[in-house]
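The complex appears here without one of its protein chains, the remainder shown in place.
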Amino acid sequence: MRHTVQEIATALGLQAAGAVSFEITHAAEPVGAASDALALAMNPDYADGLAQGDAQVAMLWEGADWQALGLQAAIFAPRPRLAMSGLTQMLDAGLGLDAGIHATAVIDPTAVIGGGASIGPFVVINAGVVIGTNARIASHVSIGLNSRIGNDCLIHPGVRIGSNIRIGDRFIAQAGGVIGADGFSFVTPEKSGVEKARETLGDQGDVANDGQGQAWTRIHSLGGVEIGDDVETGGNVTIDSGTIRATRIGRGTKLDNQVHLGHNVQVGEDCLLCGQVGIAGSTKIGNRVVMGGQCGASDNIFIGDDVVAGGATKVFTNVPAGRVILGSPAVKMETQMEINKSLRRLPRALKQLAELKAEFKANFGPDVQKSVSKSDENT
Amino acid sequence: MRHTVQEIATALGLQAAGAVSFEITHAAEPVGAASDALALAMNPDYADGLAQGDAQVAMLWEGADWQALGLQAAIFAPRPRLAMSGLTQMLDAGLGLDAGIHATAVIDPTAVIGGGASIGPFVVINAGVVIGTNARIASHVSIGLNSRIGNDCLIHPGVRIGSNIRIGDRFIAQAGGVIGADGFSFVTPEKSGVEKARETLGDQGDVANDGQGQAWTRIHSLGGVEIGDDVETGGNVTIDSGTIRATRIGRGTKLDNQVHLGHNVQVGEDCLLCGQVGIAGSTKIGNRVVMGGQCGASDNIFIGDDVVAGGATKVFTNVPAGRVILGSPAVKMETQMEINKSLRRLPRALKQLAELKAEFKANFGPDVQKSVSKSDENT
Partner (left out) sequence: MRHTVQEIATALGLQAAGAVSFEITHAAEPVGAASDALALAMNPDYADGLAQGDAQVAMLWEGADWQALGLQAAIFAPRPRLAMSGLTQMLDAGLGLDAGIHATAVIDPTAVIGGGASIGPFVVINAGVVIGTNARIASHVSIGLNSRIGNDCLIHPGVRIGSNIRIGDRFIAQAGGVIGADGFSFVTPEKSGVEKARETLGDQGDVANDGQGQAWTRIHSLGGVEIGDDVETGGNVTIDSGTIRATRIGRGTKLDNQVHLGHNVQVGEDCLLCGQVGIAGSTKIGNRVVMGGQCGASDNIFIGDDVVAGGATKVFTNVPAGRVILGSPAVKMETQMEINKSLRRLPRALKQLAELKAEFKANFGPDVQKSVSKSDENT
């Protein structure tokens, strides 16, 4: 795949200068870049690196003096990450899927697959499935009964899509994800120790000791999963089906690798849930929420629109819209920062407290009230 | 799949009233329910929703006035979640597997598979495997050498069962789980910095600086995994084989999505380990233990029967039976609640302490002992 500097600039809506018909085959960091690379130096910090590579052309920060940098041509990117988005999309070679349906794929005759599909080896598509146009479905993917996927999906190898899943257009699923597992929902014939502990926050009652009545019976998940347009799911994610209603993921939301969503969870639009985030059953997350890696949320709570949670934040209770939170249990980020500072001082502070108490006692002991009263009387 | 109200009530052992021959095709939440749905309103809070849907029949709380709710028939569920278990099982359409062994499955001639099996496309079953009756094994599953699975198993797509795994009856495995990975067990020819740090709780000795002798050599896992009857494993779980003895999971225990069990771990009976729980090697967990999402346990510790751990609890040391724990490191739940409250007050408390100390000093300074002694003498 070769592109001229001008082709790239035009595609990205950016300005180019110099020998814009120069052809590149790939993008590279400036240091060690080959002569057919587009070097990426959108920040003056990377300028020195250009001399340590053979790149003839580069993408630079706005206003950069490309000629002084010894380049033959340049593209200027005032918002570098946005330019990266367009550029990396242009240069992505894709999964290498052949057009059409691979001979080894097992597709139920009742399944309907739109035009322009590329379906790889060993794919299994069950009865009643409907898939839109231009599907790209890589090897070893399985899709359960009656699930529907919109147009232009890109499903990496080994993704497991269960039964009764409804997905919008432009869905991207990284490898190994499980969408539509049975929820973790069990019941005991009699009230369990856990139910009691939750009610009383700590006391399990007699159940803990008698060890009776705790054979768990499954509540099956019939509600499936509903996923809006432009959603992406990461590698090895797990998303449970809802019990009666669907588990829902709103338009534009992206889930990173190993994210886990329990049954009946609702995630709003344009959210980012980073690696290994876990959301327990029936919790509702608003729009534009961002949760850093390894965050967790308890079941049956609400996290408002525009909430931002720092890495490893554990959310046990509702969070109002717009709040920036951190810690376990989650509090406002600035509060957690103060708590963290205080924690480092805590061991010394406890010593000081003990000393102060001792000093106070030594001075005023059991008689202090009297003695001070006396000295007051003297005045 | 159509069921009359009476069929459902009879199957669940519940009372029904009204036009009990009314047929439903599925269950639904009351709001927006279709006319062929069984609406689920087992709590008076959901009663209003019935008017916002077309459901003619519903499952209601005990003693509900179904006629006043405008229904044609009703089933009464005194313990709603238990009723849900039976109902969702009745209405689950399953995986859509055809009877028999799919033509594409690769099954070693020495493997023995019981009667009534449904085995999907691209399944691989290795030499020496024995599987009981009525197995339902979905597409892309692989089963390693000499593993044994009891009757009535249900294995979702893409599950990886390793070699030398012994599993009881009625096993359910959600998609993508790995059962019987090699344990994370390595050794260095010389004592490593980690071993020293564990011994001394913090000081690595010279190893950290000399960077010698740390090429890790694998200890292979030969012990396999032993799993009792009625066990379920979630999507993308990972369970390591034991080194010499087996990693064990007791009867009736359920693991949620992305649970990780290290090598030689023993989990008792009827436990629930929620999403993303991780248990490090050789740790022993009792019966009826419940661990909330993202809990973790160190290696080589014991967690007693009936322990309940709140979400994200990290267990570093042994926990006695029956305890309800929370936090990192885990303490009794009520202790953690108090610590959490205290933490929020901590920054202010440290200020108060500093002020008090300053005030004390200002008043009594270095001479305070003397001056107070003097005033004592005055009395």
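By letter and in written order, the chains are A and B; residue numbering begins at 1 in each of them.
Quick note on the criterion: a contact is a pair of C-beta atoms (placed from the backbone, for glycine too) under 8 Å apart; a residue touches a chain by one contact, two chains touch by 3 or more.
Remember, it's a predicted structure, so these values are computed and weren't measured experimentally.
Q: Would you indicate which residue among B:P30, B:G150 or B:G262 is in contact with the undisplayed chain?
A: Reading the full complex, the residue touching the unseen chain is B:G262.
Q: If the hidden chain were put back, which of A:W66, A:F122 or A:W216 would touch it?
A: Touches the omitted chain: A:F122.
Q: Among B:P30, B:P80, B:G150 or B:G176, which residue is in contact with the omitted chain in the full complex?
A: B:G176
Q: One chain is left out of this view; which of B:V31, B:A93 or B:V124 touches it in the full complex?
A: Considering the complete complex, B:V124 is the one touching the chain left out.
Q: Residues of chain A in contact with the chain that isn't shown?
A: Counting over the whole complex, chain A touches the hidden chain at residues 26-29, 40, 79, 81-82, 84-85, 88-89, 91-93, 95-96, 102, 104, 120-122, 138-140, 156-158, 172, 174-176, 230, 232, 234-236, 252, 254, 256-258, 270, 272, 274-276, 287-288, 290, 292-294, 305-306, 308, 311-312, 321-322, 324, 328, 332-334, 337, 340, 343-344, 346-347, 350, 353, 356-357, 360, 364, 368-369, 372, 375-376, 378-379.
Q: Could I get the residues of chain B that touch the absent chain, sorted low to high?
A: Residues 104, 106, 122, 124, 126-127, 140, 142, 144-145, 158, 160, 162-163, 176, 178, 181-182, 184, 186-187, 189, 193-194, 197, 201-204, 207-209, 211, 214-222, 236, 238, 240, 243-245, 258, 260, 262, 276, 278, 280, 294, 296, 298, 314, 316, 328-329, 331, 335, 338-339, 341-343, 345-346, 349, 352-353, 356, 359-360, 362-364, 367, 370-372, 374-375, 378 of chain B touch the chain that is not shown.
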